[in-house]
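With one protein chain removed, the remaining protein chains of the complex are shown where they sit.
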Amino acid sequence: MAPTTVAQPYRFAKGGRIDRTRPVHFLFNGRTIAGFAGDSVASALLANGVHLVGRSFKYHRPRGILSHGVDEPNALLDVSRGPGRRDPNNRATMVEATDGLVTRSQNHWPSLKRDIWAVNDLLAPIIVAGFYYKTFKWPRTFWHRLYEPAIRAAAGLGLAPTEDDPDRYVHRHAHCDVLVIGSGPAGLAAALAASGSGKRVIVADEQAELGGTLLHDASSTIDGESAEAWLAGALAMLRAQRNVTLLPRTTAFGYYNHNHIAMVERLVDHPAPGSTALPRERLWQVRAKQVVLATGAHERPLAFADNDRPGIMMAESIRVFLNRYAVAPGRRIVFATSGASAYQAAADAKAAGLDVTMVDTRPEAGCGVQSARLRALGIEVLTGHTVLGSVGRMKVRGLIVAPRDATDRIGSRRTIACDAVGLSGGWTPAVHLFSQSRGKPVYRDDIDAFVPGTSVQAERSAGAAKGTYDLAAALAEGWRAGAEAAGLDGTRSFAVSPPTRTGFTPARKLPTDVDASRVRAFIDFQNDVAAKDVELAVREGFESVEHVKRYTTTGMATDQGKTSNMAALGLVSDALGRPVPQVGTTTFRPPYTPVSFGAIVGQARDALFDPIRTTPLHDWAVAQGAVFEPVGLWRRARFFPKRGEDMHAAVARECRAVRSAVGIFDASTLGKIEVVGPDAAEFMNRIYTNAWAKLEPGRCRYGLMLKEDGFIFDDGVVARLARDRFHVTTTTGGAARVLAHMEDYLQTEWSNLQVYLTSVTEQWSVIAVQGPRARAVIAPLVSGMDLSQEAFPHMAVRIGKICGVPTRLFRVAFTGELGYEVNVSADHARAVWEAVYESGRTFGITPYGTEAMHVLRAERGFIVVGQDTDGTVTPEDAGLAAMIAKTKPDFVGKRSLMRPDMVAADRKQLVGLATQVPQLVLDEGAQIVADPRAPIPMKMLGHVTSSYWSTACGHSIALALVSGGCARLGQTLYATTPTGFAAVRVVEPVFFDRHGERVNGDFAHA
Amino acid sequence: MLLVNCPYCGARPEIEFRCGGEAHIARPVQPSALDDEAWAEHLYFRTNPKGTHAERWLHVHGCGRWFNALRDTVSDAFTASYTMGEQRPDAGKEGE
Partner (left out) sequence: MRETLGVAWRDLVLPAKVPDLEVPTSIAAMGACARFSLRLPSAQARAVDQAGGFALSGGVNSAITSGGSISARLGPDEWLLIGPEEQGDALSQAIEVDLDGRFFSLVDVSHRNAAIAVAGREARAVLNAGIALDLDDAAFPPGSATRTLLGKAEIVLIRPGAECVYWVECWRSFAAYVHGFLMEAAREFGPHR
């Protein structure tokens, strides 16, 4: 086989799993790259002879494609799929080559080939581990202003996108009996075994194609079939079963409690014509009864000087590029290995017609039959050799090797010319998900690896993820795991030929003939961590592997050390002289590979970010030009500006209308709870501070509710509709928590009370009609009710009809004026509102919003829980001591009110503030002090809780919580302003209609 | 996300629940009879065991019922769920 096409000089004419009938073209740094459907960006780049794809994180060294999968540390590209569809740090090995992609390398300036920051590489002797920590300490203030911005500009990965993401992302919850993660031999065998049970099976694999290592296994036969044919048969069998869901392009990235697995499925990054409605990614949350982890293993590189030149790759990755993608990573390939698996890669390369040399660090005696087998193919095999370095700059040109003896004496050097190198330092099982499941990995000396230990959750590992590298054994182990997970008995053996050659001799750092402290043998390519950095960290006293990780940054960033962790552990182990298991592993945390923010956000963006709750009267207010404000999830009309009015003018006009004529207000968001049952009054007695037994049906009462700690929790007007039925109102924000609070006591403390609670917040819309003319406005609309003062006094409730539909009509006055709150069923609210508005026109009825409502209530000194209280305010503090029924033996919070601190004289108490300058409206939250000339920090006595301009008073008004406030009446204090301090006089917290005479409105002069 | 066993609805995802803290802390029948220290103890002091812990849970977005459950604070494994008023299933073995 010889590479043929001119456009893809390193592509074989046939073979591989790419589709030569579907060519694709994309850009890399402005150059058009040709590939085929089925290519990754990495394989297409290699097919075109491109190895140099990035600059390293710290030293800006030229870097190439190291691997073929998720462990890729170097080939991180900025990928754009169109306007707004750009994101950085994509592994070229995992991005499928598609038409129109625009890819760019990162972390260089001005260009990949000429990067001025490469000067860092010359400075490498001083930029060692901990360099930043040691160097940029002084002066302290320089860190934020100078050091950090400069370091960040020079180091780092790609640039975050700034545009809105036009793609869609969705979530999906799923349940299954068996979730198989990984579709290599072990995973497929597990899926086949489990699927026979008829139970629900999901198979997820991060690759575009299912099959794992079978996708590039050109030499094995399974049960007499080629690996390729066996794979096709297995997939066909799984696809035919309704109980099996196959999810390619799906990465299981998080293993959470109780077998809850998070996975991300990539849907439209790959070519999918006509699927514009498809989301780009789907976040799966799977609850699995059993999980089979068949997540495979990652190959380790070898550590020697300049082991990071472009063209130096993993041995198995070379095999993948050859067999799966039909790409020759080079024409003269040297493999350097400390184990057996690279021999198959070398044989495959030779079979593809490439020039191959094998260098094995193990002595001839340790290489068994493998070396002889390769030599028989005509390959030069150098056993008992070490690798001393590489030559080349933008691409490897040669590998420097030398013989070593048993005492690591190095013989004479020899440079083997090459254009690609395959490294194999053995294998590391991918125990990430097992570790996330809270299982503890255990060290197996025979394979120099941590493998899953005892299962903590309902999962089992199989295949290479468990350190079982032999194909036949992995298949059998997978089958058994799948069968057991599905509750089936049975084992199965698989006839595999030839047997898989496994086994390796761990090599932390290859022996060298120069001063080892000067050799940069990289172990973590992404973070530019060399073996000597780890050794330096240990010398400087970092003995815990977690500390070494943070000091050197090995194992961090997007690859999380998939290729480097074992090397770092081994080096720490060697440097400390402690065995690996005593050194332990760092913690594996989700996500296994990077997850886009879009996938995590899912549908929760724009209009679906949060529910926006609106009342049935919302559209009317919109049509009137109302300005809205969020109150929790609700949107409430804040004010209704007329043409040319600002908020100040609109609110003043709305307040005047209520005080002089009549206003109409949407109070539908008030929480409402129906309390029903023979013990309803007793329940109310225990929950509220005041007494309810004597409240007659048809009457209302203001109720105050504490938490057990004695602090004000909520308040609201309560109507007694019948002996056994109360209609409770709560604050808008308190609706849910008040119901929960009541249910808690009812269910857990007083379960003997015969009471039921039902939320009717949204059943009843509330139209507040407030002002001296309120009665005249609603009178023509109501039936079955006598609105006279005698028949329907202040704080009464009547059930009747308005506009022909049922109403619970409250006579209440949060504004201090004569007022009604018309409760009607929500679907009727709009019609009734419009009828009231029409009826009110002759009186100049004025819609008002929450801002005017606040002004009107503050003028009367009515508190708003959550604004004038903050969870540390007692009824006494709020001036509501009269709300406490002294005769009741108990209610929630009563005992706490007797605690010494709750009655202390210097508690913050609610007072009014009158500004010396009447026009000045204080800031809510402004601090209050006694002496503005006191040295800073000066003692703060309290703060302003409510502050408005009052048209009715002709001056500003404010409520404040002030230490010992009640005893300070008449005192002058100072409130902070944006420019300094303002003098204020402490007054009673009532500013208007001091004796509450206006609630009878026009009855007074009727 | 935990899987919480509601005694009424069976195993349900954690997002449907609220945890209400330590269970089996009865409100005193006559709070006024308690001195300040005893009342503060009732209000504010809770155990924080490593291991089995009896907790109150509310199936707020489900059946709306409060119930109690035993959870291992290390492993998050639930060993029992039981209705309000029922005795702790491992009564006498607390703190093991």
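Labels A and B are assigned to the chains in the order they are written; within every chain, residues are numbered from 1.
By our rule, a contact is a pair of C-beta atoms (placed from the backbone, for glycine too) under 8 Å apart; a residue touches a chain by one contact, two chains touch by 3 or more.
This is a predicted model, so every value here is computed, not measured.
When the full complex is taken into account, the listed residue touching the unshown chain is A:Thr758, out of A:Ser111, A:Thr135, A:Gln624 or A:Thr758.
One of A:Asp99, A:Glu380, A:Asp610 or A:Asp931 touches the chain omitted from the figure, and that residue is A:Asp610.
Touch with the chain omitted from the figure is made, among A:Val676, A:Ile799, A:Ala885 or A:Cys953, by A:Val676. Chain B meets the missing chain through residues 1, 8-9, 12-13, 15-16, 61-65.
Annotation for chain A: contacts to the undisplayed chain at residues 168, 170-175, 200, 275, 277-279, 285, 287, 602-604, 607-608, 610-616, 633-634, 674, 676-678, 754, 756, 758-764, 801-805, 824-832, 835.
Here, only the chains that are shown with their structure count from here on.
Those residues of chain B that touch chain A in the complex are listed here as 1-3, 13, 18, 20, 26-27, 30-32, 34, 36, 39-40, 43, 56, 58, 60, 64-66, 75-76, 84-85. The residues of chain A lying in touch with chain B in their complex are 256-260, 285, 287, 438, 456, 708-709, 740, 743-744, 747-749, 751, 889-890, 894-896, 898-900.
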